[in-house]
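Data block below; observations after.
Complex shown without one protein chain; remaining protein chains in place.
Chain IDs A and B follow the sequence of writing; residue 1 opens each chain.
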Amino acid sequence: MNIIYGLDLLGTMMFAISGAMAANRNNVDVFGAGFMGFVTAIGGGSLRDIFLNIRPVWVEDGNYIMVISLGVLISLTFNKQLYALARTLTLFDAIGIGFFTVVGVEKSLMYESNAFAAILLGMFSASMGGVIRDVLLNRTPLILRKEIYATACIAGATLFVILDSFAITPAMNAFASASLVFTIRIISVRYNWSLPAVKQIYPKKT
Amino acid sequence: MNIIYGLDLLGTMMFAISGAMAANRNNVDVFGAGFMGFVTAIGGGSLRDIFLNIRPVWVEDGNYIMVISLGVLISLTFNKQLYALARTLTLFDAIGIGFFTVVGVEKSLMYESNAFAAILLGMFSASMGGVIRDVLLNRTPLILRKEIYATACIAGATLFVILDSFAITPAMNAFASASLVFTIRIISVRYNWSLPAVKQIYPKKT
Partner (left out) sequence: MNIIYGLDLLGTMMFAISGAMAANRNNVDVFGAGFMGFVTAIGGGSLRDIFLNIRPVWVEDGNYIMVISLGVLISLTFNKQLYALARTLTLFDAIGIGFFTVVGVEKSLMYESNAFAAILLGMFSASMGGVIRDVLLNRTPLILRKEIYATACIAGATLFVILDSFAITPAMNAFASASLVFTIRIISVRYNWSLPAVKQIYPKKT
C-alpha cells in the first residue's frame, strides 16, 4: 500500500511539472505556473472524487500539495532542461496516465460505480486535469485533438474491468492494464496514429 | 415511475445525439464526438447533483452510459440525415429541456433546496450540459447568446414551484411546466425573440 501511495504522490508531482510547463508557454507569472501545475495534478482525480461524492485526497492529506509545490519549483528551476527533454516527458506522462487510469478505475469500482462509469472515471482521473488546464489557458483540450490520448486510458480501464471479473491478482491486473495504456499511448505517438475523424459534410461553424 | 425513468433515458440519449452533432461541426475524431455527447447529456444533471451533494445517477446506473453510447453511435451513423433535420432537432431539444427542467426542479425540492435554488437547478439540469460542451469547444455558450433558452427553463421551473404549493397533481404540474418551457422555446425560435440587451455605454472590452 505504501508503494501505491508513493507512486500516487510521484505521479501527482509529475503532472504538476507538466502542468506548470504547459503554463510557462503561455506567458504566465509564477503564480500562474503554480496554479496550472495544481490544476493539472489534481484536476482529474478531484473530478472523479466529486462524481463519486467523496472528498478529494488533497483536502485532508497535505502531502499532495507539498509534492505539487515541489514539482512546480522543479519546473521553474529547470525550465530549460525540461524543455529539451520533451520526448522523455512524453514517456513519463504515458507512465503516469497508465498509473492514474488504473487507480481511478479501481477506486470507482470500490465505491460502487457500474463498470461503464468506472471506465470513464478511470479515464477522467488520468486526462481531465489536462483538459481543465487547457480550458483555463483558452486552448483546445488535448483530448479533442487528433491524438490518441484518452482512448488509450479507456482501453486500459476496460481491460482492468474485464480482468477484475476473473481470478487475477489485483497487482497483475493493475500492471497489465497500466501497461496497455502506456503501450497504446507510446506507439500512437511513435507512429502518429489517430482515430478516424468524423466526416465533415457541412462547412465548419464557430 | 418506469415512464419517468424511460423518458429520462430517452432525453439523455437525445442530448447525447445533439452534443455529438455539435462536436462534429468542430472537426473532431470519434472519441471527441463521444466525449461531447457524454458531456452534453449528463453535464447539467451532474452539476445539479453535485450542488445537492449527491451522487450523479450515471455513476451507479449503467443504463445512462449505454443510451449515451447508443446516441453517439446514431449521431455518427446518421450524420448527414440528422443535419438535414435541424428543425426537427430544435423541436426535440425543446421537449428535452422542458422535461429535464421539471425533473431537475422536482429533484432539488425533494432534496430540501429552497425555491429559488430549485428553479436555478432545474434550469441548470436542462442547459448546463450544453454550456460545458460549448466551453470545451471554445465557443460562446448558448445561454449567453441572443436566444431565449435558459429563460424558457426558468419560466417553467418557476411555474412548477408555484403550482407545487397548490393542491395540483404532480403529473399535471410537470406537464404544465414542461409545456411552458417547450412553448416559450419554440415560439421564441419561430419569432426570433430575444431578451433586452444590456445597454452598451462603453467600448467593448476583450
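Some notes on this structure:
By our rule, a contact is a pair of C-beta atoms (placed from the backbone, for glycine too) under 8 Å apart; a residue touches a chain by one contact, two chains touch by 3 or more.
Just so we're clear, the structure is a prediction, and the values are computed from it rather than from any experiment.
On the side of chain B, the interface with the absent chain consists of residues 50-53, 108, 112-117, 120-121, 131, 135, 138-141, 143-144, 146, 150-151, 154, 194-202, 204-206, using the contact rule stated above. Take chain A: the residues that touch the chain left off the picture are 23-33, 35-36, 38, 46, 50, 53-56, 58-62, 65-66, 76, 79-80, 83, 135-139.
In this section, only the chains that are shown with their structure count from here on.
For the pair chain A and chain B, the distance between C-alpha centroids works out to 29 Å.
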